[in-house]
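All protein chains but one are shown in place.
Letters A, B, C, D and E name the chains as they come in the text, with residue numbers starting at 1 for each one.
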Amino acid sequence: MSIWDYANPKKFIATTTPLVPWFFGLAGVSLVVGLIWGFFFTPDDFRQGSTVKIIYLHVPSALMAINAWLMMLVASLIWLIRRHHVSALAAKAAAPVGIAMTLIALFTGAIWGEPMWGTWWAWDPRLTSFLILFLFYLGYVALWQAISDPDTAADLTSILCMVGSVFALLSRYAVNFWNQGLHQGASLSLDKEENVADVFYQPLLLCIAGFVLLFLALVLLRTRTEIGRRRIRALEMRARRQEVRA
Amino acid sequence: MMPDLGDYAGAVLSAYAVSIVLLAAIVVLSVVQARSVRRRLDDVEDRDNG
Amino acid sequence: MTLRVRDLSVARGGWTVLEGLSFDVAPGTALILRGPNGIGKTTLLRTLAGLQPPVSGEIEGAGDDVAYASHSDGIKDALTVEESLAFWARVYGQDVPADIYDAFDLGDLRHRMAGTLSSGQKRRLGLARLGVVGRRILLLDEPTISLDRQSVNLFADFLRDRHLGQGGSAVIATHIELGLDAPVLELAPFAAQAGAAGGSDEAFL
Amino acid sequence: MTLRVRDLSVARGGWTVLEGLSFDVAPGTALILRGPNGIGKTTLLRTLAGLQPPVSGEIEGAGDDVAYASHSDGIKDALTVEESLAFWARVYGQDVPADIYDAFDLGDLRHRMAGTLSSGQKRRLGLARLGVVGRRILLLDEPTISLDRQSVNLFADFLRDRHLGQGGSAVIATHIELGLDAPVLELAPFAAQAGAAGGSDEAFL
Amino acid sequence: MIALIARDLRLAIRAGGGFGLGLAFFLIVIVLVPFGVGPEALQLREIAPGILWVAALLSALLSLDRIFALDYEDGSLQLLATAPLPLESVSLAKAVSHWITAGLPLVIAGPALGFLLNLAPAAYPWLILSLLIGTPALSLIGTFGAALTVGLRRGGLLLSLLVLPLYVPTLIFGAEVARRGGEGLAVQGPLLLLAGVTMGTVALMPFAAAMVLKVNLR
Partner (left out) sequence: MIALIARDLRLAIRAGGGFGLGLAFFLIVIVLVPFGVGPEALQLREIAPGILWVAALLSALLSLDRIFALDYEDGSLQLLATAPLPLESVSLAKAVSHWITAGLPLVIAGPALGFLLNLAPAAYPWLILSLLIGTPALSLIGTFGAALTVGLRRGGLLLSLLVLPLYVPTLIFGAEVARRGGEGLAVQGPLLLLAGVTMGTVALMPFAAAMVLKVNLR
C-alpha cells in the first residue's frame, strides 16, 4: 500500500478520526504544563524582567505561523502535481489556523516590543515580511471563498501559496540577510553559546511541542470538515440533478 | 501563588490573555464547524439513501 | 487532418453534461451539432478548442489546428472593422485576404468603429475573423445569430467554397438551417445519465 | 390601445436610417418587422420605446404602455432566475405570476444563478421578464436569438395565448419564422434616401 | 426604488467587488501611508485627519464608474429607463446604494483606521461625524458624474476630472472638522459648511443626473 492511498477522502477520514482526540489531548497537556511551568516556575530574565515569559507564546506561535504556510505549500504542490483532493483541502484547512498563529505572534510580539524596543511596531525586515505573510493568509482565505468551483479554487490558491512562500521564508531568514533589524536572531540554534538559558529552554520546548500538536489536531479536524463540506456539495449536486432528470 | 511580574505585569498578562483567547477561538470555531458539517452531512446522506 | 473524437465526456459547472461521444470530421467536411438549449453544445465546442479539459475520452487532431468562435465575438467597440481583422491576422501570423471584405459584405463598413455597427453587422465582422486566422478546423457556436437570410447565405458560401472547399473542416452548433450539405449529430442521446458525477465530485461520493 | 405611427423617420449615429413609416398595431395583434441587417429595426424599436426621439413624424399610444426587450437582456449573472424576475416585477409594481416559470420552462432553473445558464436558458429568462411587467405593448428585438425550436414555440405560445390573446399587442423584429399569424412589415422600401440628413446635421448641409 | 436599492445591494454583496472594495481601498491607503512616509508617531498624528479624508474620497471615487456602467453595458439601464420608475428615483436609488456600499463602511471603519495613523483621541468623534455628514455628498456628486460619463469613451478619466473639483469643498471642510476637533478648536463653522454642501447636493444632484442620463441613453 502506498502512502498516496491516504489521499482518498474515505481512507483519510477512517485513518485520522481515531487520531484526532489523541492529538488534542496531548496538545492540551503539553500546552498547559509548558505554559504553567513557564509562567509560574521560571525566573525573570536579568535584562528583560518578567517580559521574558512572553517567549513561551511568541516563539512557538511565530514558528507555527511560518510552518503552517510551508505545510500549505507542500500540500498545494501535491495537489498541483498529483491532484489529490485531500491535499488541497488540507491546505485550505490549515490557513485559518495559520491566521490564528500569526495573530498571536503579532500581538505578543507587539506587546513585547513596547517594553523591549520602546515601540510596538517597527519596519524591520522580519516584522515587515511577517506582516505581509499575514496579509497573504487573508488573501488566501478570501480567494478560496470567492471561487465557487472547488477545483478552480484549489488550483488558484495553490499558485498563490507558492508566491506567498517567498514571504514566509523571508520572515524566517530575513534576519540572516540583513543584519540591521531590531528583532532577535536565532535563539534556538544548536550552537550552545547563543542559546537561551536552560531554565527557559525546557518549558519553551514543551510549549513548542504543544503548538505543533495543536496545529496538527486542528488541521486534521478541519480537513475532515472540509471533506465533509465537499461531500455535501457533491451529494446535493447529484440529488438536484436526479430531480431535474426525473 | 501569582509570581511577581513587576512593572511589566500588564504586558505579560495581556499577552497571555490575547493568546489564550485566540487559541480558544480557533479551537471552538473548528469544533463548531466540524459539528455543523457533520450534522448537515448526516442529513444529506439520509436523504440520499432514503 | 481528421478531427477524431472517441468516447468523450465533457463537464460544465462540476457536472458531466455529455458522455460517450465519438465522431470523426474529415478534411473538407462539416459536422452540425443539434440539441436543445442547455444540452452542452457550447461545452463540447470549448472542450474541442482546448479551453477546458475533457472528463474522459480522447480528442485527436485538434490542438493547434482549431479556431474557436463563441457566442461573444470578442469585438472591441473602439477598433474599426479593418483594424479588428488586421489585429487577429497578426496574432495568427497571417495576412488579411483582400477579398474577405466582400465575402462578408463588409466593404462599406471597413472604416466604421465596431461599436457603431448593428448587431448583424457586428456578427459578420466576428465571422470574418475566421477568414483571416488560417486555421483548418473551425469550431463555431451558433455563428448565424442575428444574421438576416442573405448574410446567412453569404456565410454558408464562405464555409462551402472558401473553407471546406479548400480542405478545411468545421464543427457547427446551430439551431437554424444553414443550407450546408453536412451530417447532423443529434446530441440528445448523449446527455449524461443522472448518476454521472462531474470530474472531481466523484472522489467524494 | 392602438399603437399608431404616422410618417415616422428615425436616425442613428447622426444619419436618418428609415423614413416615411406609417402603421397601426391594434390590441390583440402583432406586427413583424423584417429587413436586412443594418436597415434600422433596432433604431425603430428604440424610438417606439421612447429611448430616442424621432427625427420627424408621430407616435401615438406608446408612452407608458410599452415594454422593450433589446438584444441585451439586462440579466445580472449574480442574481438567481427567481430574484431577477422578482426584481423586475417589483419595479413595475406587479406580482410574479406563478405559472411564468412553466411558460418559459424555467422551473428547474429557478434557483440557479443567471451566470451559470446556457445562452438559450439566459434568453428564456430575458423573455420571461416580459411576462412579469404587465405592459400592453411589447417591443421585441430579435427575441428568439439562440433559442432552440422548442423554446421558440414556447415563446410563440406565450405571445399568442397569454399576451395577444388577452388584448396585448407586439412589434417584433426578427429574421426567423416565429409561427405567429401576424402581418409582416418589410422595412427595405423605407430605407432613407442618401440625401436625407440625420436630425441635427441638416442645419449644416 | 426600494427594489432597485435592494437589488444593487444584493449584487454588490454577491459580485462585482462593490461592497468592501471601497473599504479595502481605504484600508490600503491608510496602511500604505506609514510604509511610505515612515512610522514616526507624531508626524503621523499631524497628517492623520487629512490622510483619512483623502483616503475616504479616493475610495469613493474608485467605485463611481460602476454606478451605471454595469447596468449600461448589459442593457439594464435601458430597461430601467423604459420602466415606470422615473430616472430621478433611479439616480437617487443608485446614490443611496453607493453610499451604503462605499460610504457607510468608511464611517464605521474610520475610527479603527484612525488608530493606525495615531489620530489624536479628541478627533475621533469629529472624524466620524464629518464622515457621516460628508460621505453622502460624495455619493450624490459621484452619481451625477457617473451619469454624465456613462457610455462615453474615456469615461473613467473624465469622471474623475469632472467629479474632483466638486469633491474639494467636502474634503476641505471634512478634514478641517476632524483636525480642529483633534486640536480642541471650535468646529461649528466647517461643520455647518459641510452640512450645507451635502444638503445642496441632495436637492440638486438626482435631477441633474436624471437629465443627463436621458441624454446619454439616446
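The working rule: a contact is a pair of C-beta atoms (placed from the backbone, for glycine too) under 8 Å apart; a residue touches a chain by one contact, two chains touch by 3 or more.
Because the structure is a prediction, the values reported are computed rather than measured.
Of the candidate positions C:H71, C:R112 or C:R160, contact with the unshown chain belongs to C:H71.
Think of the hidden chain as still there; on chain C it touches residues 49-53, 64, 66-79, 83, 87-88, 90-93, 129, 133.
Touching the omitted chain from chain A are residues 123, 128, 132-133, 135-136, 138-139, 142-143, 146-148, 152, 155-156, 159-160, 162-164, 167. Residue positions on chain E in contact with the hidden chain: 14-17, 19-21, 24-25, 28-29, 31-33, 35-38, 43, 46-47, 49-51, 53-54, 57-58, 61-62, 65, 153-161, 164, 168, 171-172, 175, 179, in rising order.
By our rule, only the chains that are shown with their structure count from here on.
Counting only chains that touch, the fewest steps needed to get from chain C to chain E is 2. The interface carrying the most C-beta pairs in contact is the one between chains A-B. Distance from chain C peaks, on a Cα-centroid basis, for B. In terms of their C-alpha centroids, the spacing between chain A and chain D amounts to 58 Å. Chain centres here are Cα means. That of chain D falls 37 Å from that of chain E. Multi-chain contact residues, meaning those touching two or more other chains, occur in chain D at positions 71.
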